[in-house]
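This report refers to the structure that appears directly beneath it.
Only a single protein chain was left out; the remaining protein chains are all shown in position.
Here the chain labels run A, B and C in written order, and each chain numbers its own residues starting at 1.
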Amino acid sequence: MNSHRIKTTVWGEFRHEKTDASVAAIYPDGMHETIARFLRPHADLEVGTATLDEPEHGLTADVLENTDVLLWWGHRAHKEVSDAIVDKVHRRVLEGMGLIVLHSGHYAKIFKALMGTTCSLKWRESTDKERLWNVMPSHPIAEGIGDYFELPREEMYGEPFGIPTPDELIFISWFTGGEVFRSGATWYRGHGRVFYFRPGHETFPSYHDANVQRVITNAVRWARQTVRIKDAAPQSAPLEAMPPETGPSLHRTPVSPRV
Amino acid sequence: MNSHRIKTTVWGEFRHEKTDASVAAIYPDGMHETIARFLRPHADLEVGTATLDEPEHGLTADVLENTDVLLWWGHRAHKEVSDAIVDKVHRRVLEGMGLIVLHSGHYAKIFKALMGTTCSLKWRESTDKERLWNVMPSHPIAEGIGDYFELPREEMYGEPFGIPTPDELIFISWFTGGEVFRSGATWYRGHGRVFYFRPGHETFPSYHDANVQRVITNAVRWARQTVRIKDAAPQSAPLEAMPPETGPSLHRTPVSPRV
Amino acid sequence: MNSHRIKTTVWGEFRHEKTDASVAAIYPDGMHETIARFLRPHADLEVGTATLDEPEHGLTADVLENTDVLLWWGHRAHKEVSDAIVDKVHRRVLEGMGLIVLHSGHYAKIFKALMGTTCSLKWRESTDKERLWNVMPSHPIAEGIGDYFELPREEMYGEPFGIPTPDELIFISWFTGGEVFRSGATWYRGHGRVFYFRPGHETFPSYHDANVQRVITNAVRWARQTVRIKDAAPQSAPLEAMPPETGPSLHRTPVSPRV
Partner (left out) sequence: MNSHRIKTTVWGEFRHEKTDASVAAIYPDGMHETIARFLRPHADLEVGTATLDEPEHGLTADVLENTDVLLWWGHRAHKEVSDAIVDKVHRRVLEGMGLIVLHSGHYAKIFKALMGTTCSLKWRESTDKERLWNVMPSHPIAEGIGDYFELPREEMYGEPFGIPTPDELIFISWFTGGEVFRSGATWYRGHGRVFYFRPGHETFPSYHDANVQRVITNAVRWARQTVRIKDAAPQSAPLEAMPPETGPSLHRTPVSPRV
């Protein structure tokens, strides 16, 4: 194993594909596997998968320890994801792991925990065309993407989107039915980078689209862990000489450990 | 009651003051009461208090419903704050209530939930002088504050501070011992405004300081609720005529309610 | 004159209205006068106008000194605006005056000087419908505006828009022809607040629209000057005792005034 490759784990809920024939027709091995498959040919990536119904949702301590970038697709079963696992993933992101949240993952516990907001939006399961406008073409995630690209059919997600102001706004979507959406956005949280990318409703073949694949591949590289810093709240001695206490004498409470 | 006054609730942990004589000497009726007392004379404010050991921590549904701005000071007992109450306060902020988090409140559950990060920092219970530099003098929270103001003794909080990039950075502190800190910062979360303000260690009289009082008073006005919008994720009909479906026939799953 | 009223100056190029009958039909006294007329009834505003062909473009030292918020509509004659006047307006914004830039004012010298970027965009003089989505409903500029509002016909402006990342993004437009645009955005520059608002092509009656009028009125209040701080780069004595120089002796050049 080349330790310089970006260790990438694609997490999928993997339920629709097992219960809905129309989804299985598009993603016979699961959406996570479709995503993993277009990432694997890239020599700088080392790609694994994990799914909800595996033990610990496939996100064991060892897997998380060996993940530089985690991708997340979930939808109907957000509530079945264990809070303990979400806490571990959250901590890993704050320590430096990248996280790419896809489509209905906007309501995943991990995304809501990182954003601190509702993450709600308007939606419509219809046959809107989606046109994603590239508003930050110099961003590494937009590399190779022109002024816009289109998905001939997608679920509509519309503003207002209940997120904190993105640190970087890369794509804004236009929908046939009359809505707009901030569909590609980043946030720095702790030492980790977070990217939300809108497309990917299970009944449409969006993860087979070349532009969607390019954006996700770019995002994996952008979000790769570059530092690993564990949480600490150190009591720190002065770096500079402190003046003698000259004011009224103070009763000082003994130092208590900080939670 | 004038409905146009800003309904302000000052929440205090109110424990140090009951167990530590040196704290009681500075804040005999509690820090929350000291803060409420300098806010009350302002005719546009209507000020109440709430504390940890009251039922529901003093934050009943009725109190929260009737609060435009909540101030929060906690320290040793963050863990004793009920998760259910934190969830309610969180939801109220996202709906539009302002929140002002003071000093050691950086580790309060409600602040961490809104930030999504560790909120950790360096610290030292010492006798540093703190000088707060005003880096955004046109901000309403800095109204009436000059280039800087000083607190002759304060606990040191130092960078790195584990927060998301502030939407607005208003004050940066200099400490005698050699550290700096982003000590006045805002974030927009949902429809609410959040302000974190660093000073206020319980063993120092910072809430008796005229500049600290001015900043907090300004912040209450800045953070006042201006809209109240409840969370919703509506399924939305198209606003524009949609083209007929011309592609391959799609099996459409019935609309499922979104969590 | 009540010194607490917001002194507002509406600047208009006022050329199209004199040479193009279809524009004159919509704005017989000029667009600036239409705008001034809907602002004047507000008791907290004191409203004047200025136009390109007046001496000093109507922006004399006295007018600028007595303006809290300046609105700017220009189009064909950007190049005729004197650089000296632009410099004065620029300095006033940095000192605290608010600036509201309307529609084709995106290419005004003053806007480009404040942004530092191209301010370019896609465009089409057509009959697109424009729907402005409200993505920051708690912002004072969005007060009273619902999820969206529509203009039945407007010139299209499309992304990419060559601006720095807005400090606050309030409106995103959807156009019939398939484009999106960041059509309401703010930037803090020096001690002044800047708001760009997209609608207002001269051949359409957008400044007669109630929602457009509401947004502009809100923006005047939001952008009002609250401080006035002149540029300075002071040589400053230490606030703290400095250690004696203990290193190798340094040749020190005499203090030269900083440009």
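Keep this in mind: a residue touches a chain if its C-beta (ideal position, glycine included) is under 8 Å from a C-beta of that chain, and two chains touch if they have at least 3 such contacts.
Nothing here was measured: the structure is a model prediction, and the numbers come from that model.
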{"item": "Which displayed chains the hidden chain touches across the whole complex", "value": "A, B, C"}
{"item": "Omitted-chain contact residue, chosen from C:28, C:140 or C:177", "value": "C:177"}
{"item": "Selected residue (touches chain absent from view) among B:48, B:160, B:205 or B:238", "value": "B:160"}
{"item": "Which of B:152, B:178, B:205 or B:238 contacts the chain that the document leaves out", "value": "B:178"}
{"item": "Residue of C:33, C:56 or C:167 touching the missing chain in the full complex", "value": "C:167"}
{"item": "Hidden partner chain, touching residue among C:66, C:82 or C:118", "value": "C:118"}
{"item": "Chain A, residues in touch with the chain not shown (by the definition above)", "value": "96, 131, 136-138, 140, 143, 167, 176, 188, 190-193, 226-227, 229, 239-240"}
{"item": "Missing-partner contacts on chain B, residue numbers", "value": "131, 133-135, 137, 147, 158-161, 165, 168-169, 172-175, 178-180, 182"}
{"item": "Contact footprint on chain C, counting only the chain that is left out", "value": "20-22, 76, 78-79, 90, 94, 107, 113-118, 120-129, 152-153, 156, 158, 162, 164-165, 167, 176-179, 187-190, 203, 231-240, 242-243, 245, 247, 250-253, 255-256, 258-259"}
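Convention: only the chains that are shown with their structure count from here on.
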{"item": "Length of the line joining the C-alpha centres of chain A and chain B, rounded to whole Å", "value": "27"}
{"item": "Length of the line joining the C-alpha centres of chain A and chain C, rounded to whole Å", "value": "36"}
{"item": "For chain B paired with chain C, centre-to-centre distance based on mean C-alpha positions, whole Å", "value": "32"}
{"item": "Touching two or more other chains - residue numbers and ranges from chain A", "value": "158, 165, 178-179"}
